[in-house]
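This is the structure I have questions about; it appears just below.
What you see is the complex with one protein chain gone and the rest in place.
Take a look at subunit A:
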């Protein structure tokens, strides 16, 4: 939570435009957020020095705090890309989704969410999700329909699909972490390093602690003999690379063409 002194920031048109545009785009990667910030300065305050992004966002968040909303920064679980979204802290439900989907569709998402959280790998198979179609609230949904709804979730960046299995998109984790931790306090997994919600990750085979792939990358960076931080046993998994935004830009790989370099590690 915040420090003891709540210094209220000041909103200028730079911040307002930034907020508007961030809200319009839903979720953005850090590189885009930085460009957005520079754009807002260019429009309203050409001569000012651009604040460091972290300070800029903290300033806005200090104003948003009383409204129970926040610009949250997260990291994608599979390749460690930083992402940002404006989230509602006061929510006790999956609110941003609620306007997009019908009651039975939301319930399908909830069922998929439960399976994902309960799973060992953080993935739920399409088959297992579809088998729950009879238990949905609201209008009766056929399996064929449910398949399309699952695709809608993928397109809207709530779920990711890999080889017929589904897991949560970074955006969903960012927006719903609080809701998930409150709703499934016993089933949720937590990363040993960053203590945030963990859906995909690596686990120690001896003591069972879990770590996000980007957290593993950072923790074991240039460590020839990776050992579990908890039980000191040899860490048996492949150590991923730390995400480097500079390298990304230079190679100019189009996002949709880039295959995920990580494989699941359980």
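Methods note: contacts are C-beta pairs under 8 Å (C-beta built on N, C-alpha and C of every residue); 3 or more make two chains touch, one makes a residue touch a chain; residues count from 1.
Note that contacts and distances are computed from a predicted model.
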Name under which UniProt lists the unshown chain, selected from "protein transport inhibitor response 1-like", "Elongin-C", "Necdin, MAGE family member" or "Exostosin-2": "Necdin, MAGE family member"
Contact partner of the left-out chain, one of A:23, A:187 or A:207: A:23
Which of A:39, A:73, A:157 or A:218 contacts the chain that the document leaves out: A:39
Missing-chain contacts mapped onto subunit A: 8-13, 16-17, 19-21, 23-26, 28, 32, 35-36, 39, 43-44, 63-64, 66-69, 86, 88, 90, 95-96, 99-100, 155, 253-254, 256-257
